[in-house]
Structures are given as structure tokens and as C-alpha cells.
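In this view, the complex is presented without one of its protein chains, the others remaining in place.
Right after this comes subunit A.
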Amino acid sequence: MRVLGIETSCDETGVALYDGEHGLLAHAIYSQIPIHAEYGGVVPELASRDHVRKALPLIREVLDKAELTRTDIDAVAFTAGPGLIGALLVGAALGRSLAWALGVPAVGVHHMEGHLLAPLLEDSAPAFPFVALLVSGGHTQLVDVTGVGRYRILGESLDDAAGEAFDKTAKILGLSYPGGPVLSRLAEQGDPTRYRFPRPMTDRPGLDFSFSGLKTFALNTLREAEAEADGAIDAQTRADIARAFEEAVVDTLVIKCRRALRETGRRRLVLAGGVSANRRLRARMGEALAAEGREAHYPRPELCTDNGAMIAYAGWQRLNAGATEPLLFKPRARWPMEELQPVGPAII
């Protein structure tokens, strides 16, 4: 079965084709590809979240890449939530009506389930059960996974997501917004011993996170350094603050993941979401888990951020289990992952 996946829950428009036998055939994200042909050589500046005008050219792009046509699509999966309601409605209306026009089934997919199952698209796919850390600009969540649709939230951020703290601290340090990856590059030149930031909520039991205070801590550290240097701080000081900040976020995530694995008894950790592409996080997490005889799994970097491939794949899993969307579709801005229908038995 070949499934077309459409993702429009937030900022990115992503489309992909997944084949049950041959795996991922093609995928494309609007912001990453030039669509010259569609607009006669001129690429218009489309507003963020203008999914309406981005989705159709992307579907054509993906079909071309896979050397297929619309009639080769066996089913359509679209993100049905959670996300921005206006953005979700575009993907849902498009996906559902396209499926109806083609006479094939459609299925609505939970955006976070897509992220969580994305590592299963890789050759070294982790087996159930595992603990997943979903860490991005919009989310920081630990989930116990015992099968498709079998999710238990272990902990989550009570305020800012980790990626948001990265982006905002980058801005505070005078970098562009969103500047999380730029901050990480700056941190490589930083001295890890000059400043020490707190590891929020690690000194008490529990698996929840709080990153808002780290942003304020970075701001106060910068202000103090500016006061000492009469307003003109050097590049090294910025790098040192960036480094101290990154160390604190990475340490906090590693501490909580190890705690989640110990508490659940799982051997495998899956990392997904934009921040899971962070090199220091991957290195530190890999070392920490290897020392305990545990494994860390990640999707390839382009499948860490929002994309259509994960929606096509999660949709394929659900369609295989017989799920379909009626002609009446209802995207949900809020949708707790624990409300999802399980697919198959729990593997514990």
C-alpha cells in the first residue's frame, strides 16, 4: 500500500509517499526545496503557514520524485492534530477530499505519533517497547511506548519547550531568531567551566521539565557580564554563556531520560523532534546510555523536524490496522496522545 502523507500542523508544509513494501519513496518540505517550475521561474515569498498555496506543488514534486502519478496513491494520511486549527484544516480538507476524489481511504494522524514513530522509518528501527523523548521548539515530552497507539506520558515541560529556550537564549545573546543551531555552533568555542547554569527540576523526583528559568538565567548572566565589562562584552563571553546554557539543557535531558529508562525498565530510548538533531545531546546521550548497556535511536536529521514522511508512515500503520476517516473530518488543536486507539497488542 502506497500512502501519501500531508503535514500542515504548524509552520512547515511537508508531503511524502510511503510504500509498505519499499519504504519511503520520496518526501519534500516546502521551505527546503525550490519550486521554480510551478511559478514560472519566480518563487513567491509565501507567508509562514500559508499551506494552501504550498501543498499542491509539493504533492506534484513528491509524485515526480517517486516517478508516480496520482492514481498510484492507495491511501492518504493527513495530520489531524494537535496544532494550529487553521493550519490543520488546510491539510485535513485537502487530504480528505483528495482521497475522496481518488476513491481511496483516508486517515487522520496525530502529529506527535508521527514524530514518535519516525525512527521506525530507519534501517536500524528500534523494537517496542521503548521510551521516547520528543524534544523540539514546541514540545518536550517523555513517553513510554509499548506499541503503535500505546503511549503513556511520563513527563513534559511545564513552561517553555527545550527548543524554544534555545531559540530565545540565542536571541538574548544577539543571534538571529530562531537561532538554536547557531547557538550550538557558538557553544563549541565556549569554555564549559566559566559559568555554571542550574539543571532545572533535576534535584527532585519526577520527569517533568522547566526551561523558562534557564533563559532568564542566561539573560541575568549576560547583564552581569556587561556590567563588569562596562557594557562591551567580548565574543568569548558570549560563547561561554552559550556553552553553559547548552550544557545545562543537555545535562537536564540526559538526567531525565536515564531516570525514565530506570523507572520503566526499558532498554531503548528514541529521540525525535528538532532538538534531537543537536550534536552534543546525541553524543552525551549515547555515552550515558552505552555505559548502562542501553541504546539510543534517532531518525535522520531531516526527519527530526516536522515532515510528511512521519505522517505517511504513521498513517500506513493505522490504515493497515483498518483505521479510516469518515467523509466528515474534524481536526483537533488539542489532542492528548493518550486518547489514541491502540493498534495491536501491547509489547511490554
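Operating definition for what follows: a residue touches a chain if its C-beta (ideal position, glycine included) is under 8 Å from a C-beta of that chain, and two chains touch if they have at least 3 such contacts; residues count from 1.
Note that contacts and distances are computed from a predicted model.
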Which protein name, taken from UniProt, belongs to the chain you can't see among "Molybdopterin-dependent oxidoreductase", "Spermidine/putrescine transport system permease protein PotC", "tRNA threonylcarbamoyladenosine biosynthesis protein TsaE" or "Electron transfer flavoprotein subunit beta"? "tRNA threonylcarbamoyladenosine biosynthesis protein TsaE"
Absent-chain contact - pick from A:137, A:180, A:200 or A:308: A:137
Contacting the left-out chain in the complete assembly, out of A:122, A:159, A:263 or A:295: A:159
Out of A:2, A:27 or A:49, which touches the unshown chain? A:49
Only one of A:172, A:187 or A:239 touches the unshown chain, namely A:172
List the subunit A residues touching the unshown chain? 10-11, 47-51, 83-87, 89, 137-138, 156-161, 164, 168, 171-172, 212, 215-216, 218-219, 223, 227, 333-334
